[in-house]
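In this view, the complex is presented without one of its protein chains, the others remaining in place.
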Amino acid sequence: MSENPKPSAGKFDADNIHRLAARVYYEDTDFSGLVYHARYLNFFERGRTDSLRCLGIFHHEIATHDEPTAFAVRRMNIEFDLAARIDDALVVETIYRPSKGARLMMDQRMLRGDETIARVSVQAICIDLTGRVKRAPKWMTKLWLPKVITPA
Amino acid sequence: MSENPKPSAGKFDADNIHRLAARVYYEDTDFSGLVYHARYLNFFERGRTDSLRCLGIFHHEIATHDEPTAFAVRRMNIEFDLAARIDDALVVETIYRPSKGARLMMDQRMLRGDETIARVSVQAICIDLTGRVKRAPKWMTKLWLPKVITPA
Amino acid sequence: MSENPKPSAGKFDADNIHRLAARVYYEDTDFSGLVYHARYLNFFERGRTDSLRCLGIFHHEIATHDEPTAFAVRRMNIEFDLAARIDDALVVETIYRPSKGARLMMDQRMLRGDETIARVSVQAICIDLTGRVKRAPKWMTKLWLPKVITPA
Partner (left out) sequence: MSENPKPSAGKFDADNIHRLAARVYYEDTDFSGLVYHARYLNFFERGRTDSLRCLGIFHHEIATHDEPTAFAVRRMNIEFDLAARIDDALVVETIYRPSKGARLMMDQRMLRGDETIARVSVQAICIDLTGRVKRAPKWMTKLWLPKVITPA
């Protein structure tokens, strides 16, 4: 029998930008024939989650860790530049930005080949399991610090 | 037999704010136990669509009209203030803002009782069926102009 | 100021069938112009959840009850008869069927006026919070027993 295939995994490239590929399926489109606007956020979330996974930070593990931690999105500014369509092969780029305290700042971009489909600035925060805001645990900030890119 | 029930419909109140009620279901939550962040955009979209429906503007009709028109979201700034939970009864408020040319500007708020759950500023644009940006048809702007609230 | 609007709520009619109205929004459609097939399951789940709510059974309460209980879907047979479209006003009918032990059997139908859009037979089971199958608590079966309709 054949070996089990693996889901597409992103990685941090040499430029410290994390890239994850994704395909547009039926479920992502709406009756306009294009991708439903809220679905772009799903693709961006997959990029953030996959980038954290690359650093060794797993949602289900940090929730049951000594210092239980989860992330919540606090603010998003999104530009919808072009429309993605069914069957499109997309790349989600995730850039870690300088962050303090409870915050985790990221800039993300969705590309189809050379075209920019959408861009988002995300402010996430660390919370404990009761939903209270808390500083990012030190072991976590140590993991993402080497990937931070200061805006030009 | 009993008369057919009707889906919840919003309306413009005397203050020119459109209000639509919505319920949080299983499908809206994620494994954090709270509403998945991208789902707030679905609730906001229902509010915008319902407000246009109240003015006599139906997505499926304007697409097949003499001057075929659709709306696309061009930009969104979102604040996630509090987390909504399963079974919550929410109200989506939609406020029309002064808009020019192809643009339709709206501010929206999601409430649970007196609490603000999330806020969004939306810039939508009118497009034709090939995706090209076009001015909002006059018959349409006439319909929404009486509802526009200039920010204080 | 105006009173807060309420989300559409279903009810059990005199024939013991639960009926919940729902509207098709952008999010429910796909690029075929029709409702995405998996979304019908969301509408059906809203019907089941609302019918339980009408009986006083709330998902978030039974999860933290003395005898913590949740429902999981174990089997579904679905017929997709006609396609629903954007802006359609639908009614979801839910019928409780004779059930034993851990099982909760339901038949559901989605209607648009007099037309049947889709039909589903659902076998749900009661589980505890570790995912183990358990008998439905007696206080719960007492609540739904009066609504059970034996198939003709």
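Note that the chains are named A, B and C in the order they appear, and that numbering of residues resets to 1 at the start of each chain.
In this section, a residue touches a chain if its C-beta (ideal position, glycine included) is under 8 Å from a C-beta of that chain, and two chains touch if they have at least 3 such contacts.
What you see is a predicted model; the values in this text were computed from it and never measured.
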Selected from C:Arg53, C:Arg74 or C:Lys147 as touching the chain missing from the view: C:Arg74
On subunit A, residues whose C-beta touches the chain left out of the figure: 1-2, 4-8, 10-11, 13-15, 19-23, 25-27, 42, 45-46, 49, 53, 58-60, 85-87, 89-91, 111, 113
Touch residues of subunit B, complete complex, unshown partner: 26-27, 29-34, 36, 38, 85-86
In subunit C, positions touching the absent partner: 31-32, 34, 37-39, 41-42, 45, 59-60, 70, 72-80, 83, 131
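In the analysis below, only the chains that are shown with their structure count from here on.
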For subunit A placed onto subunit B, the superposition rotation in degrees, Cα atoms, nearest 5: 180
Rounded Å distance between subunit B and subunit C, as computed from the means of their C-alpha atoms: 26
Where subunit A and subunit B are represented by their mean Cα positions, the distance between them in whole Å: 26
For subunit A paired with subunit C, centre-to-centre distance based on mean C-alpha positions, whole Å: 33
Residue list for subunit C, restricted to those that touch at least two other chains: 26-27, 85-86
